[in-house]
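The complex appears here without one of its protein chains, the remainder shown in place.
As written, the chains take the letters A, B, C, D and E, and residue 1 is the first residue of each chain.
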Amino acid sequence: MRLNNLGIVRTNIEFPDPEDVARLSQFGVATIHEAMGRVGLMRPYIRPAYTGAKLCGPAVTVLLQPGDNWMFHVAAEQVREGSVVIAGCTTESEDGFFGELLATSLAARGCTGLVIDGGVRDVADLERMDFPVFSRAINAKGTVKATLGSVNVPVVVANALVNPGDVVVADVDGVVVVPRELVGAVADTSRQREDNEEAKRQKFRAGVLGLDLYGMREPLAAAGLEYVED
Amino acid sequence: MRLNNLGIVRTNIEFPDPEDVARLSQFGVATIHEAMGRVGLMRPYIRPAYTGAKLCGPAVTVLLQPGDNWMFHVAAEQVREGSVVIAGCTTESEDGFFGELLATSLAARGCTGLVIDGGVRDVADLERMDFPVFSRAINAKGTVKATLGSVNVPVVVANALVNPGDVVVADVDGVVVVPRELVGAVADTSRQREDNEEAKRQKFRAGVLGLDLYGMREPLAAAGLEYVED
Amino acid sequence: MRLNNLGIVRTNIEFPDPEDVARLSQFGVATIHEAMGRVGLMRPYIRPAYTGAKLCGPAVTVLLQPGDNWMFHVAAEQVREGSVVIAGCTTESEDGFFGELLATSLAARGCTGLVIDGGVRDVADLERMDFPVFSRAINAKGTVKATLGSVNVPVVVANALVNPGDVVVADVDGVVVVPRELVGAVADTSRQREDNEEAKRQKFRAGVLGLDLYGMREPLAAAGLEYVED
Amino acid sequence: MRLNNLGIVRTNIEFPDPEDVARLSQFGVATIHEAMGRVGLMRPYIRPAYTGAKLCGPAVTVLLQPGDNWMFHVAAEQVREGSVVIAGCTTESEDGFFGELLATSLAARGCTGLVIDGGVRDVADLERMDFPVFSRAINAKGTVKATLGSVNVPVVVANALVNPGDVVVADVDGVVVVPRELVGAVADTSRQREDNEEAKRQKFRAGVLGLDLYGMREPLAAAGLEYVED
Amino acid sequence: MRLNNLGIVRTNIEFPDPEDVARLSQFGVATIHEAMGRVGLMRPYIRPAYTGAKLCGPAVTVLLQPGDNWMFHVAAEQVREGSVVIAGCTTESEDGFFGELLATSLAARGCTGLVIDGGVRDVADLERMDFPVFSRAINAKGTVKATLGSVNVPVVVANALVNPGDVVVADVDGVVVVPRELVGAVADTSRQREDNEEAKRQKFRAGVLGLDLYGMREPLAAAGLEYVED
Partner (left out) sequence: MRLNNLGIVRTNIEFPDPEDVARLSQFGVATIHEAMGRVGLMRPYIRPAYTGAKLCGPAVTVLLQPGDNWMFHVAAEQVREGSVVIAGCTTESEDGFFGELLATSLAARGCTGLVIDGGVRDVADLERMDFPVFSRAINAKGTVKATLGSVNVPVVVANALVNPGDVVVADVDGVVVVPRELVGAVADTSRQREDNEEAKRQKFRAGVLGLDLYGMREPLAAAGLEYVED
């Protein structure tokens, strides 16, 4: 009996409908997270490696051993057009697992970005290449290629569970994971939410108060809010 | 289509064989983690709330909303003799979700400890009651009971995935999660590992060097290690 | 016009009724914090310097400059029997501002403990003397005596405002500040809260569920909680 | 007797002279902080949400409960032309309390920025709107509207006390609080300081050493500084 | 016998060959760190104070006391054309040791940047002046000039040992220290490494996999990597 999920490459993962992914890519992380009922968010310590980085795509997952980036080369063979690589680590590590050469290899195979619960380097090159990366650290320290992790197994990244084929969306507000089978539904709900927000935005711009727009005056009074003139 | 896993209580989860759990409880976290091939460990920021706390049992899982401990009361009905409660949170929170009254309630229902990716309070009482708790913070700040989480859904706690019925082991070295179907096998492997270590321990005590015991001199030399007399 | 509150010693501060302080000292930090409506808590990074430290008393406040402990000597003249010293710093500093000699001096003048938003040292001696200290760090690094702070001005300590004469209570759960004029009222409310909790505790011990004790089943159902048998 | 300051809206706070605020707005945070004698600075973990954010205005204060942004809507009615919103929280929280819709509402009512001891989201939108925000975190995770805080009570934000009507200045160097009654005096002192610095700047540019400009050679020698040629 | 290295200015330090420094300055931190065999890197908490900051030059070292920047004025006399100032502190401090006036003075004497294991301020001015600074914090809080440190003694900065005359290179990826006597050799090795990488980059761009380029398929299989089709 296998006691762990190390040393495995799943080659045949299912990806969501590309049109659903395209529709989802129109929305920001905060909107999508709300649309899902506020689940699926990675911890906020994952930050863009450079200003303006954004990505949205189905996940090829990588499970790394600390200080070892061997599995990225295995993953490069598994990426497809439009996919993103989502890398977790079996323990906390801020080493620089990923840099410009790997980005060149992944980009050449169609991959459009990386989220990693570890460190990255060559950040000026990544920005020049326009290869978006989200990480827990920036660190010039390199890694070895010595121990097996896995590709396309479920990984936990910054406390969020990512299955291969789930869609990951990342922007300045953070990183959110949308389960593969929900991508279309979440895109729909995000659209409704944005439409609904646009109506509110117009009202707010005109100076209407949320107190009135949302009918909050009564519940606030019921909760005991007291206006004091001094 | 359900967009998230909030507002659910699974009442019928499967637990592992109690004898396997008992066998597993003889081993420390470091041994078990090694026996599993070095996966399943929570991030090391989860620490015992008091010195000497230890636990081992099948998980009743709780998914909390930040600053809201309502679900612990729902979980109290689901715990069974010997189980432990493992609580994740949909976002980072260090509020004091759990204290002595809840511990009294859980203990009365057979629960033997708590691991929580959040804060706890009444720590002196918890120690007096001998109710082991592992948490990310100690914090007197209380919580509300206003929003639904879930009980017995998969939760991510300090970056580790915990399914209900998985066995969680915690001691001063950290917290490790053993998948339900692997408990017996991991107990076996842990036993072999400990037996194997006892032999080495005797040798080390007698002054034998790891260099000789493990035959490291040759690979070290091959890697280029140089002894310098100055 | 004075542009800041540095270089001042207020010699004539008002202290609360000692009987009220004595009554308050029976309760833990979590209870008092609840009794006040959940305000007045210091940030949880302030921790006891040794296991078992506890204190409760009216505050003599000290405003320190980073890396400078001169004002503790000024404060030593201002402490009274049963008071505690509460020290903030004009910026973040983890230097060891306080050690055994200062504790000896303060204890000889009647002071019964210290809370400091900085570092302390001689921790083994402090434990031996039974002089309770709560701090943000333990650090052997000493400080100078060169720049003026103040004594008995309002200070902000770990994000809580402390006025001289306010009562500060600290235990393993954290540190809470009770405004001077509320000490009696908070002691009363704490007593009611504890009495109320004892009744609940008995019920929980007997296995009654919070779901029933608090009448939660209906609001949980109304919020949409769903029990699933699989 | 009121045990805390929750559930209050003060509607009639005093603001400083707008000309004094305008004069103060010409100076950076470091200069103002020096002019005040080095007090009033928030802890440096408060950072601009986007590059180039700057603000200066009288404070409308908000006291939040963790994970609850209800009070921002109450505050929106209290803001005035040129004011800024300064939000503290009763405990540490990194949730995303604030985003683009609230910014739209506040901006429509005349508010010119936000400082919050919590998280914010929709950061790309905030930058596009040029609505400056300073926060302890960026986090897509939303909040509820369920528990009362207060508006225009004194709040502690990142360890600095802010009274409503105090002027808050924020830029890349940090955030400083100027008490309402000192705004004019601090603007004067800041001006003197800048004039004084300009003279020094010219000397430094010409290569004059601080050792000579400030007459430091003698005190350094007196303190024992030793030049060693090897 | 001198018990420490405080109060010393070494005036006669040796600098590396300027041509070697110029050659080294063509390479990024990650490349140089690899070329040295992965030593000499500062801890990754040292970050550029503004986007795009970069520096490379021989070190004039400064040992600071916490909250005291006196030694920078002593160092200003010791800097030479093209040198950089590298400042360590005898304990952890995030105070703002350095700002625009000091930068003006150092720049006028030929210094081309600063790395400091402490805080800095006037960051907008530093960016405007194009004076690159790498620091552990940005903090408006100023310092005093009261206690002796040293200039041109060995300092430990963010866990890296820096001797005066060593060349320090800093960019977005971090900060690396090259011992004075190795500058030429490290520049050579960096050049070889970059040339070697360019060849690989072409292959990766053409879609060749690292698995094939590096001959990894066999060792991965030997380590037990398993491809699973599901």
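Some observations on this one:
Here, a residue touches a chain if its C-beta (ideal position, glycine included) is under 8 Å from a C-beta of that chain, and two chains touch if they have at least 3 such contacts.
All values derive from a computational prediction rather than experimental measurement.
Looking at the complex as a whole, the chain kept out of the display touches A, B, C, E.
Considering E:Val60, E:Ala76, E:Val167 or E:Leu182, the position touching the chain not shown turns out to be E:Leu182 (whole complex). Check A:Asn5, A:Ser25 or A:Thr147 against the missing chain and you find that the one touching it is A:Thr147. Touch with the chain that is not drawn comes from one residue among E:Arg23, E:Arg38 or E:Lys145, which is E:Arg38. Although one chain is not displayed, chain C still touches it through residues 7-13, 51, 70, 72-74, 76-77, 94, 96, 99-102, 104-105, 108-109, 119, 121-124, 137-142, 145, 147-148. Those residues of chain A that touch the chain absent from the view are 65-68, 90-95, 139, 141, 144, 146-147. Counting over the whole complex, chain E has residues 1, 3-6, 35-41, 43-44, 88, 90-92, 117, 154, 156, 158-161, 182, 185-186, 189 touching the chain that is not drawn.
Methods note: only the chains that are shown with their structure count from here on.
In this assembly, B is the chain whose CA centroid lies farthest from the centroid of chain D. More inter-chain C-beta contacts link the pair D-E than the other of A-B and D-E. Centres computed as Cα averages put chain D at a distance of 32 Å from chain E.
Chain E has its Cα centroid 42 Å from the Cα centroid of chain C. Annotation for chain D: residues 38, 41, 44, 51, 90-92, 94, 139, 141, 147 touch two or more other chains.
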